[in-house]
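With one protein chain removed, the remaining protein chains of the complex are shown where they sit.
Naming follows writing order (A, B and C), and every chain is counted from residue 1.
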Amino acid sequence: MPLMTRDEYVDSLRRMHKRVFLLGQQIEDPVDHPLLRPSLNACAMTYELAQQPEHAWLMHAASSLTGRTVNRFTHLHQSAADLVAKVKMQRLLGQRTGCCFQRCVGMDALNAVDSVTYDMDLALGTGYHARFLRFLEYVQENDLVVDGAMTDAKGDRGLHPSLQADPDLFVRIVERTSGGVVLRGAKLHQTGALNSHEILVMPTQSLREDEADYAVACAIPADAPGVLMVAGRQPSDTRKLEGGAIDVGNCRFGGHEAVIVLQDVAVPWERVFLAGETAFGRVLVERFAAYHRQSYGGCKSGVGDVLIGAAQALAQIQGTDRASHVKDKIVEMIHLNETIYACGLACSAEGRPAASGTYLVDTLLANVCKLNVTRFPYEIARLAQDIAGGLLVTQPSEWDLAHEEVGPLLGKYLRSVARYTTEERCRLLRLVENLTLGPGAAAYLAESMHGAGSPQAQRIMLARLAGVEEKVRLARSLAGIENGA
Amino acid sequence: MPLMTRDEYVDSLRRMHKRVFLLGQQIEDPVDHPLLRPSLNACAMTYELAQQPEHAWLMHAASSLTGRTVNRFTHLHQSAADLVAKVKMQRLLGQRTGCCFQRCVGMDALNAVDSVTYDMDLALGTGYHARFLRFLEYVQENDLVVDGAMTDAKGDRGLHPSLQADPDLFVRIVERTSGGVVLRGAKLHQTGALNSHEILVMPTQSLREDEADYAVACAIPADAPGVLMVAGRQPSDTRKLEGGAIDVGNCRFGGHEAVIVLQDVAVPWERVFLAGETAFGRVLVERFAAYHRQSYGGCKSGVGDVLIGAAQALAQIQGTDRASHVKDKIVEMIHLNETIYACGLACSAEGRPAASGTYLVDTLLANVCKLNVTRFPYEIARLAQDIAGGLLVTQPSEWDLAHEEVGPLLGKYLRSVARYTTEERCRLLRLVENLTLGPGAAAYLAESMHGAGSPQAQRIMLARLAGVEEKVRLARSLAGIENGA
Amino acid sequence: MPLMTRDEYVDSLRRMHKRVFLLGQQIEDPVDHPLLRPSLNACAMTYELAQQPEHAWLMHAASSLTGRTVNRFTHLHQSAADLVAKVKMQRLLGQRTGCCFQRCVGMDALNAVDSVTYDMDLALGTGYHARFLRFLEYVQENDLVVDGAMTDAKGDRGLHPSLQADPDLFVRIVERTSGGVVLRGAKLHQTGALNSHEILVMPTQSLREDEADYAVACAIPADAPGVLMVAGRQPSDTRKLEGGAIDVGNCRFGGHEAVIVLQDVAVPWERVFLAGETAFGRVLVERFAAYHRQSYGGCKSGVGDVLIGAAQALAQIQGTDRASHVKDKIVEMIHLNETIYACGLACSAEGRPAASGTYLVDTLLANVCKLNVTRFPYEIARLAQDIAGGLLVTQPSEWDLAHEEVGPLLGKYLRSVARYTTEERCRLLRLVENLTLGPGAAAYLAESMHGAGSPQAQRIMLARLAGVEEKVRLARSLAGIENGA
Partner (left out) sequence: MPLMTRDEYVDSLRRMHKRVFLLGQQIEDPVDHPLLRPSLNACAMTYELAQQPEHAWLMHAASSLTGRTVNRFTHLHQSAADLVAKVKMQRLLGQRTGCCFQRCVGMDALNAVDSVTYDMDLALGTGYHARFLRFLEYVQENDLVVDGAMTDAKGDRGLHPSLQADPDLFVRIVERTSGGVVLRGAKLHQTGALNSHEILVMPTQSLREDEADYAVACAIPADAPGVLMVAGRQPSDTRKLEGGAIDVGNCRFGGHEAVIVLQDVAVPWERVFLAGETAFGRVLVERFAAYHRQSYGGCKSGVGDVLIGAAQALAQIQGTDRASHVKDKIVEMIHLNETIYACGLACSAEGRPAASGTYLVDTLLANVCKLNVTRFPYEIARLAQDIAGGLLVTQPSEWDLAHEEVGPLLGKYLRSVARYTTEERCRLLRLVENLTLGPGAAAYLAESMHGAGSPQAQRIMLARLAGVEEKVRLARSLAGIENGA
């Protein structure tokens, strides 16, 4: 089986030579940097669980290319059951990490590029699909993490790529050679970029015919010459540098995002999967978006499980778990969380094969899924803060808890129900803080809002796909008006 | 194929001798009563669509008993795909009728009784299942409408059945004879009772061991001696008696509910499927409820389609369909409507077989589905009223529209965008009124709230099924606290 | 004191000769028509309460014209305390009638016309204000009901008045003579038109300079030649004709709306208060709208009290009033209802005098008030339906309750907690039906949505009045950016 262990994965990253910047400094060893390590741990969990027999049914899949067992994160979905399994795998990982584990974007990009290159070859006589499958086989056989790189810098949101003051505000081909293409630009919000082996570049939006240079999809090794990464900040990020174990909230796991700058990066033709075919750029964007909107039904409901559990644990510790209003809030959190999950399942179960054989999700329902994700985690977080109580944001640091004079006083006065320790309470409060006001909230809230497109992007798709005119006909007919529209 | 045509169905009802009361009078011919006919039309649509080849894939199923093609409304679900098809069939019927078509309760009851009698026989050595299958085969072969009769009168909600001031407030066995049982009591909120051939009685809630007389499930012909039905009122119900075609809103279709009183009705043993086994009564209630909570994901999203279509049609007629706030409201309606549908699909796709082979829905997700149904149709209705405008409730009657002097004035002043007639506008306003403030609202709103159990019933199930303690363990583990709970 | 008694008011209407159409027939005696009488009762309550000493502090005011005690409904607000008293009076009336009592629109129109004519005279040298005060004194001295007539037919919402296919779709001056003006057009949604003595016409929206003929405000006796009224339908309206006392829900009170058609109605100059001054037409619309948006904070919270009370009464009768989820829903209803009221109070307490001395409400907060009114009654209604239970829409008619055979059976099976009668339960269910699905819902829901302008109208005002640029400056300053915008 071409499956790496967790340690092999970490070692493979160590062998790379990425140019990474963080907090104003170039980081020589991102793998062991304390601020970045939790993020690596989260991504590594996609390898760790794949080694556990009880999760094999979810984490493994039989490659459609080789027949060999591959990590599902590198798999092309061959059935609606595969799509459902994907969502369940994501929920499991969300539960185990309480954060973004970063490997979904690449999975979704691979699946989108597959069917689009197939369709494109059919329509235009190009030869992208075979190239892509060779790349994919390499990814599968080496069990790689792929960064799906879509979001451009975008500049002025009111202007098309070609009309921006600076032509580089969308990634573009600045040169075509016999060997390949040369890219310039930047990709923003690159989830898991530092933990990736490969970057799979895609266009970010519909393009006009005269914007062919912006229509580019290709694969770039994450440490290729000209690739530079600047890790973003998250709330309370530097707590990870303090050396403690409580105030970080989520002790072992986290996420990260980065700006990837492409400074005239050369990409050979065998790694280029779209180069100028603007019409198919748009299809690629939509298919990727649909897959990724489905993804949130899985990962965010998994993180939601953790937050619900933390709220319930705090209620137990604080002696409020039997209060009817607390029970009711827990039920509400569950309801919202399961609604997200249900939407993720529904768009999967309704999946249909593309021409390439790879299964697409139901696009309408995938957009419905994501639109709920832009709302419900916020309400779940609000309810968690309600149950957690004010200490959530007034709790002294773990250094005070450990202080010779002050520690015992805090131990005395922050103790709640006697059979729980003060430290348990403090740890769970920090976990809720992490997920609702800390680095976890960057993923659980802001990423739920904007990942795979901001809510308005989903709304536009709903308007387009819902068949409103057919509904008008139904209504007119029932109202006794002769002809439909 | 044992499928009745629409006309055969209507004739079959005509041959029955039900005792029906309505508006203080006994109705000799309920089939042709103008207030009741729209309801019959809606139920008949389950026959009509089954005759249309393009809907055969949804409306037909291969009987698990006989292998013959039966109407899906009489079918035992043999796969998750069957469960999904059920939801799609319900959405189709909701779209075509714009109301409750009444045949789901019986379908859900049949499926629930099937697996429960199987389990019960296995556990207790009873012989209910074979009896039930004989009854079911009769239903399938004759393509019958079955009224699923669950909700008892209940009296004081704070008291158990056996502690009520009047022992008849829950249907009970008042006598057991060698021939069968004798039942007394009433079933409330009996959807489609007047259009049914059979009544499938079930208990309404968990019972204590000493309440065995209340644990009864059995089948009764809808016109059996001792059966009496009182049809309930709906908002604006008597508009159907006015002889018009506009003010009724939904010209051809409607629904009805009835109180069924059982006045010492004798039921032979071969039609008795539960008689005293209190423990299995509770299982039956839960399985039926789960199926019926799934159902709402289909039918209500179908009616939602009609309401969305009516709102959009009105926006077109009134010249507001291009206003961004109107487009946004239409999208919001779509989003909420599809979320309901997605939950219906999800609990279906996650269905698993019971021991009898019949598929059960995922109970947690079915409850999530229904809980959303208790909310979203209300918001969709609110948005529809927003788009419709105030004329929704200030519009003069169709008799004024037709009046010699006043009619032309109204035709002039209620005209909106010139390419639509005033009548079109008035008809669509009446349809929105029907669905949000009229008889349609009884089904689209109040029944969405209370059908298959009021929201609190769903919340209790969520609390029970969601695995909160497992979530606590996940949270404690991520917070770095050693042992789970 | 120039205050009429209730009986004098009814008699005064009887002496009028309005042309009224209803359900396709001209009504000779609208005062005694059973479908219309509840509406008259509601309006008459504004006279009845004014006769009760305990309400004198709210219902009476000292006229700013004569110093005499007048009914507050005819009063020009002389202080913020007057504005607050207005809201409290409206809440009281909402509580006592459970419906729209119809006299607010005229009150709001009188107050708006007062300050606008004053300002206009000052700016343009016209003489409208003195004319208006003479009219107002007549209204005060005779304690009249004034119909505030604003909403035009409007036709195609996307077109200006002068661009409509039919020029009459907005009320307009078709002729100016030495004696006065002649009006043609229609006013829609005329609340309480049939119970009014006078019609105070106002323009419905901003007008262009070349639309001077549409800029008209004037007073017309409600039975003037050329005035014709067509009463609109409400849900379940004809139950009032059945002769019963239960199924109507609200036994004594109701509301009505009418289309008023003006067929070349001649208005003498002394009753004309705006004729062509388009710029002031817009001011008049905005001031009237602000007053009327304030009004809803009073009347709808009063009706909300009734609905909350009905839900609580049903919970008591059905034995659920101690369930924590029911108590929680009652609290939620209270919270939403009081929020509406608070907004009504706030925009009043912040009132400021216009140049004429009459107090204006705070326009921003009045719009906030109304926007909440377009939402919260719907949620209150939803919660009331939740508490009421499914019998709300499945309950047989009162004629069944009274039927020889069926009546006792229903009495037996619809009985709930023993110390309450079945009839009490049925009456309260009908009241909730009235307010959420019946004629009361036309006022409590649809009118809450559209009265005084649909929600989008309020949103536009919020955008205009909220001072967003000042907020931008605050934010930029705190973010450390040098200059404001």
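In the analysis below, a residue touches a chain if its C-beta (ideal position, glycine included) is under 8 Å from a C-beta of that chain, and two chains touch if they have at least 3 such contacts.
As the structure is a computational prediction, the values presented were derived from the model and not from experiment.
Undergrad: Which displayed chains make contact with the chain that has been left out?
TA: Touch partners of the hidden chain, whole complex considered, are A, B, C.
Undergrad: Can you work out which residue in C:245, C:279 or C:418 touches the chain that's missing from view?
TA: Touching the chain that is not displayed is residue C:245.
Undergrad: Which listed residue (A:51, A:79 or A:238) would be found touching the missing chain in the intact complex?
TA: The one listed residue touching the chain not shown is A:238.
Undergrad: Pick from C:53, C:125, C:243 or C:480: which residue touches the chain that isn't shown?
TA: C:480
Undergrad: Given the contact definition stated above, which residue among C:259, C:306, C:354 or C:406 touches the chain not shown here?
TA: Checking each option in C:259, C:306, C:354 or C:406, the one touching the absent chain turns out to be C:306.
Undergrad: By the contact criterion defined above, which parts of chain B meet the unshown chain? Give residue numbers in ascending order.
TA: Per the touch rule, chain B residues meeting the hidden chain are 324-325, 328.
Undergrad: Pick out the residues on chain A that sit against the missing chain.
TA: 21-25, 151, 153-159, 165-166, 168-169, 185-186, 188-189, 228, 230-239, 242, 247, 257-259, 261, 318-320, 322-323, 325, 374-375, 378-379, 382, 385-386, 389-400, 402-403, 406, 409-410, 412-418, 433, 437-438, 441-443, 445-447, 449-451, 454-456, 459
Undergrad: Since one chain isn't shown, list which residues of chain C touch it in the complete complex.
TA: Missing-chain contacts on chain C: residues 84, 95-98, 245-246, 249-253, 305-310, 312-313, 316, 327-328, 330-331, 334-335, 338-339, 341-343, 345-350, 364-365, 368-369, 371-372, 424, 427-428, 430-431, 459, 462-463, 466, 468, 470-476, 478-481.
By definition in this document, only the chains that are shown with their structure count from here on.
Undergrad: Chain B-chain C contact: same residues or different, taking over half shared as same?
TA: Same residues, largely: of all residue numbers at this interface, over half are found in both copies.
Undergrad: How big is the rotation relating chain A to chain C when the fit is done on Cα atoms? Please round to the nearest 5 degrees.
TA: Going from chain A to chain C via C-alpha fit gives 180 degrees.
Undergrad: Can you check how far apart chain A and chain B are, centre to centre, with Cα atoms defining each centre and the answer in Å?
TA: 40
Undergrad: Can you work out the whole-Å distance between the CA centroids of chain B and chain C?
TA: Between these chains, centre-to-centre, one finds 38 Å.
Undergrad: Send over the residues of chain C in touch with two or more other chains.
TA: Touching at least two other chains: 325.
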